[in-house]
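All protein chains but one are shown at their positions in the complex.
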Amino acid sequence: MQEPIFSLLDVERTYELRRPGWLNRAPRQLKALDGVRLDLQRGDTLALVGESGSGKSTLIRLMLGLEPASDGRVLYGQRDLAQLDAEEKKRFAREVAFIYQNARGSMNPRMRIADILAEPIRLHRLCAESAIAERLAALLDRVGLPAGLLQRFPSELSGGQIRRVAIARALAAEPQVIMADESVAGLDVSVQAQVLNLLRDLCRESGITLVFITHDLGVASYLCEKIAVLYLGRIVEQGPTDAILNTPRHPYTRALLQAFPRFDMPLKASLSGEIPSPVDLPKGCRFAGRCPEAQAACRESDPALTAFDAERQVACLFPVAGAQ
Amino acid sequence: MDCAVALTTQAANMPVSEEPLLDVRDFSLRRGQAVVLDGVSLALQPGETLGLIGESGAGKSTLALALIGLLRAPEVQLEGSLRFRGTELTRLKEADYRRLRGNKIGLIFQDATAALNPCFTVGQQIAEPLKRHLGLSKWDRRERAAELMHSVGIPEPRLRLDAYPHELSGGMQQRVMIAIALACNPELLLADEPTSALDVTIQAQIMELILDRVRELNSSAIFVLHDLALGAQVCDRIAVMYAGQIVEEGPSERVLAAPLHPYTRGLKSCVVELGSRTLVPIPGQVPPLDAMPAGCRFAPRCPKAKAICGEQRPRAEIRDGRQVACWFID
Partner (left out) sequence: MSDALNITATPDSQWKRRFLQPLLRQRSAVAGLAIIVIYVVAAVFAPWLATHDPTAQDLMASLQGPSAAHWLGTDSYGQDLYSRLLYGAQLALIIGFASVALGLVVGVAIGLAAGLMGGRTEWVLMRIVDGLLAFPELILAMAFMAVLGLGTENLVYALALSFVGPFARMTRGDVLQVKNQPYIEAARLMGVPTAAIIWRHVLPNVVSPILVQAGMRVSIAILLESGLSFLGIGVVPPTPDWGLMIAEGRAFITMAPWISGVPGVALAILLVALNLLGDGLRDAFDPTTQKDA
């Protein structure tokens, strides 16, 4: 087996919350991520799914080195992200691209699209100054936008166009890994379909490794070959997309699937209550409060992510049974 | 009354009374030169739920706002008729509208955070329509507000009466909005994307809640939705809007399972379902309001368009129990 491009070794991320007031100043701990294990192989397409507040964005920010891990290690190749030297940092910046959830906000409003796209090219000296124009035209063409947009400002593009520009900028540096946070949320279905097709074609053609955050299991299944389900800061189930869709093993994954709106099934509120606050997590399984399968043992011991079968990992004491 | 509840929940499609609860006829709305809504016709029977579906800018919210009288002359110009329980709404005075709004017609907006007033407790905000429309005493209002909060699934309602909106999660805020909308037992509930900002798990809870409450009150509801599958799950009827017109309208199972209008088909093939293998986007984009094609507004993007489509606007035809506006229905 080849060496993974990213590995997360029991990564934790805690935030200290200061209580208001003078008395009782002992800070409380918010565990945004708690014991995350993940291996990402070259060419993988992985979707991170989970309810809002489950820690998806935090996880990706850690993988990008935007935030340090409070505990555990994030490895890029074999190097710890926290210990990269200047040269390695530069290489990382070129090889790993990020597409922000807020695509418009991630672009300088006073720069033209041409300058925005040219910035990474100039920065990494990917081509001669004279060849940049040609390169920009090719980039726009690749994401299906007319070259006329190059002279516009970000505020002058529609929601679908600006997301394509964000994709184009991610591609500009010819990265090996693309990470994207909710890149199709809030788009009209027809525009969403265009952007999804674009991303899928890009991954298939150039073998880019993709980490895609979404709260939409449909989008995850369309785009990615693997899915990792997060709940309250931990990956609770992980495996190939088809297997997860057909036979979810974690009760939370099953509930997410049941709540997904479908033409052929009636509405079903599969889960009661809301995701609790990650402050002062209870003892035992973090899902126990909402889990329909919970038993006494679940409130005692906290299940870690363990191998369920050859390709699936589940963090549950009583995984959902069912035919493969 | 009670036995009517039992009847209509079972047979939502059967007309209960002669006159529909809401009757929209050839309704148009202009903002200056731009025709935002163009000849919209709809009828809603008591106890029915209707879903408005279509791309951004299709005019779904505009129609909802016009229905509750928040878009009126001189800001916009209205034509055609909007009848609610036999009353012509387009000619209603603002004072009379205010008696309807929040009382006979309840409202739920997409963004509860923006719709709730951050300066008042949720208890005060739920009590407001009880005071204005029902004239309940202060003590009764508080009691009723607690009951309402309980009925929308807010745990420990008495403790949370005095909470401010920012102290509640998005899902809880949406529940408060629902409690406010249902406070006066409305006959019609308008919900503009009530769950777009929420997770699917919470969305299912909220939608189930709204449906239960609406059925209990034997009210009708209009949902503005962007999720077609959710429309199939929660709506008796579906109206598909494109560029200010209703292109297809009918029972949801037929419209969504076997769409007749090319636009409805296009929309459906863009929907990501669990395990979708291919998505076929609709080419092009919605034309701007000031550059609408003369004939069928969908013609520039329609795979079936022929010469006549660019010249004449198709009239809505009844076909297979629904109205469809297309020259070439097969």
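The chains carry the letters A and B, assigned in the order they are written, with residues numbered from 1 in each.
Throughout what follows, a contact is a pair of C-beta atoms (placed from the backbone, for glycine too) under 8 Å apart; a residue touches a chain by one contact, two chains touch by 3 or more.
Just so it is clear, the model here is predicted, and its values are computed rather than measured.
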Which candidate, A:R42, A:R73, A:R135 or A:R152, sits in contact with the chain we can't see? A:R152
If the hidden chain were put back, which of B:E75, B:E94, B:D290 or B:D330 would touch it? B:D290
Answer key for A:D10, A:D39, A:E119 or A:E293 versus the chain not shown reads A:E119
Which one, A:V11, A:V49, A:M107 or A:L223, makes contact with the chain that was left out? A:M107
In the full complex, which residues of chain A touch the absent chain? 64, 66, 89-90, 93-94, 97-98, 100, 102, 105-112, 119-120, 123-124, 148, 150-153, 155-156, 158-159, 173
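Note that in this section only the chains that are shown with their structure count from here on.
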Rounded to a whole Å, what is the gap between the Cα centroids of chain A and chain B? 33
Going by the contact rule set out above, which residues of chain A touch chain B in the complex? 51-52, 158-160, 186, 188-194, 196-197, 215-219, 221-222, 242, 245, 255-263, 265-272, 274
In the complex with chain A, residue positions of chain B that touch it: 55-56, 169-172, 196, 199-205, 207-208, 211, 226-230, 232-234, 256-257, 266-267, 269-276, 279-282, 285
